[in-house]
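What follows is chain A.
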Amino acid sequence: MSDLPFILFSLVAAWAAIMVVTRDIAVHALLYLVVVLLSLAGVFFALGAPFAAMLEIIIYAGAVMVLFVFVVMMLNLGQTDRDRERHWMAPGVWIGPTLLSGLLLIALCLTLRAMPPTTGSDTLAPIGPQTVGILLYGPYVLSVELASFLLLAGLVSAFHIGRDTRATGVNSGTATGDV
Partner candidate 1 sequence: MIALPSLVLLPAAGGLAAWLSDRGPPARHLPWWIAIATILSQTLLLLFVTCTAGWSSGPWLAHFSMPWIPALGIAARMDMDGLSLVLLWLTTILSFPCVILSARDVGERPGLFHLLLLATIAGINGVFLATDLFLFFFFWELMLVPMYVLILQWGHEDRRRAAIKFFLFTQGSGLLMLVAILGLVILHQHATGVVTFDYFALADTPLMPTAAMVLMLGFFIAFAVKLPVVPLHVWLPDTHTQAPTAGSVLLAGILLKTGGYGLIRFVVLQFPDATARFTPVALAMGAAGILYGAWLSLAQDDMKRLIAYSSVSHLGFVLLGVFSGSAMGMRGAVVQMVAHGLSTGALFVIAGSLQDRLHTRDMRRMGGLWQALPHLSSIGLFFAIASLGLPGMGNFVGEFLVLLATWRISPPIAILGAAGLVLSAVYSLTMVGRAFLGSPHAGQDTDQTPPPADFGARQMTVLGLTMALLLVLGTYPQPVLDLSLPATPHAAPEMEAIHP
Partner candidate 2 sequence: MNATSPTQALLLATILFTIGMLGVLARRNLLLMLMSIEIMLNAAALAFIAAGARWHAAQGQVMFLMILSLAAAEAAVGLAIILRLHAAGRPTLDADTGNRLKG
């Protein structure tokens, strides 16, 4: 019965994801994306990962999405863009991707089914940030370093790409500042 929140969150996430993919107005899609992220945070919580759920909300739904919002604002989209999106999303366009995605879904599901059923711990005792932190700065310290390199690279390249415009400088600053 404590499956219920999980299922609920799952359904919301899936539905919202579909909405993201099919919206013709960018802001709507963005908002649905936030919904996806929030419900995923719920799923994480249900799976016993509160720390991940918090990070999902703070960094993803908070910082990264704000980034998107800024960009959408700067793009200054209007009616013509909406029409164009509509035009781009003609029904015929969907056939190929749907087919491919469907195939992938079937293949993945088959793979899932082939997995042995879980026999591990019955209870999903939550794993707190302390455990994660010990692990992160213990054996995984190298990957932390790598992640920092990645972020540095992201910073540098975002700065380089957006050097000549006034907006990108701010963006890159935000992106790196979040983590």
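Candidates were picked such that all candidates are chains of the complex that A comes from, given by their letters.
In this text, contacts are C-beta pairs under 8 Å (C-beta built on N, C-alpha and C of every residue); 3 or more make two chains touch, one makes a residue touch a chain; residues count from 1.
Bear in mind the structure is a predicted one, so any value in this text is a computation, not a measurement.
For chain A, the touching candidate in this complex, among 1 or 2, is 2. Residues 1-3, 6-7, 10, 13-14, 17-18, 20-21, 23, 26, 29-30, 33, 36-37, 40, 43-44, 46-49, 51-52, 55-56, 59-60, 63-64, 67-68, 71-72, 74-75, 81, 84-85, 88-89, 93-94, 96-98, 100-102, 104-105, 108-109, 112, 115, 117-118, 120-125, 127, 131-132, 134-136, 140, 143, 147, 150-151, 153-155, 157-158, 161-162, 164-165, 167-168, 171-172, 174-176, 178-179 of chain A are the ones touching candidate 2 in the complex.
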